[in-house]
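To start, the structure itself, in structure tokens.
Every protein chain but one is kept in place in this view of the complex.
This part shows chain A:
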Amino acid sequence: MRKSSSRSPFGWSNHNGTVTVIEAPIARSYRRRAVIAFWVTSAVVGLLAATVASHYLHPILGALAGVAFGVVLGAVVFALIVAWPVLRVFWHWLPEILLGLAVVYGWVALMQSTPLWLSLLIVALVVGVPAAIGPVRRRVMSWAWCLIVRHRLRLCFAAFIATNRHGSLPLILLARPTPAGERVWVWLRPGLSLRDLEADGQVQKLAVACWANEVRVMRASRKYAALVRVDITRREPLAHTIVSPLPDYVPADIPSNAPTSPGMPPVGLDLPEVPDQPVTVPADAPRPRKPRNPTTDTASPSGFDPSDYA
């Protein structure tokens, strides 16, 4: 990514077409889209506004007012679309920005209203108490992981999951903590399918990028193929032994059951007690058949054997 000396606020330069924040094709595509949106919005809104305004004003004045209104609204839409790549970044980082603002303003407000020792004490309590209580700390950490995972997944989608021609990425919806890690719902855009996420090694790459043990993707809805669930596993929730409840059905006072089989004498339990006998091989041993398909004969390096699925 080349840095340009003459930067526009939205990330591209008008002179050389060099790109700073947003890649050139995407920037051009956004500008084209913005121009189209400007004309469409101007025309539709202008026509509607002119029709409405003509009821109250002289028709020519009304038409002029409508055109002016349409152009203004078109310009707003144009600006929004052109600025969208930057606005999107703000939207993606909104929780962090709000959190940061809350911390800064909260600290300033606290310092102004209380003496220093009291402010420090309050901060220590607000930070220390949740950090000291295990369940609260784990809950906070799991929500923090949800924020982190959304950013990591976005990075993965941009970096190595194939996107469509417009460069639009899958929409990352809700992220929720689970006992094993996180679960994220994703809405796939046109041009993507679950198969792209399941392609060879993609979920392993996702797991690496999310700093997780493993990642699983599956459909989240029987109705929409676009709604996909991503399960990120970073903990082992099944480490403890699960005791079967079946013995609870047994009453305490049952008579003991004497073994019905006769006791077996401990004979032949070691190697010297078992004599070396000749092995009788059946005479009609089957001939080794010639494989019908010679290509399956060679073992693949991954241990994949097509005949297992025959």
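Everything that follows uses one rule, which is that a contact is a pair of C-beta atoms (placed from the backbone, for glycine too) under 8 Å apart; a residue touches a chain by one contact, two chains touch by 3 or more; residues count from 1.
Just so it is clear, contacts and distances are computed from a predicted model.
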Just by its UniProt name, which of "Cell division protein FtsK", "Cytochrome C oxidase subunit IV family protein", "Putative ScnA-like protein" or "Acetoin:2,6-dichlorophenolindophenol oxidoreductase subunit alpha" is the chain not shown in this complex? "Cell division protein FtsK"
I'm checking contacts with the chain that's been left out. Which of A:P59, A:G128, A:P179 or A:G268 qualifies? A:P179
Among A:L116, A:A132, A:A159 or A:A239, which residue is in contact with the omitted chain in the full complex? A:A239
Listed in rising order, the chain A residues that touch the chain left out are 178-180, 198-200, 203, 213-218, 231, 233, 236-247, 249-251, 253-257, 259-261, 282, 286, 302-305, 307-310
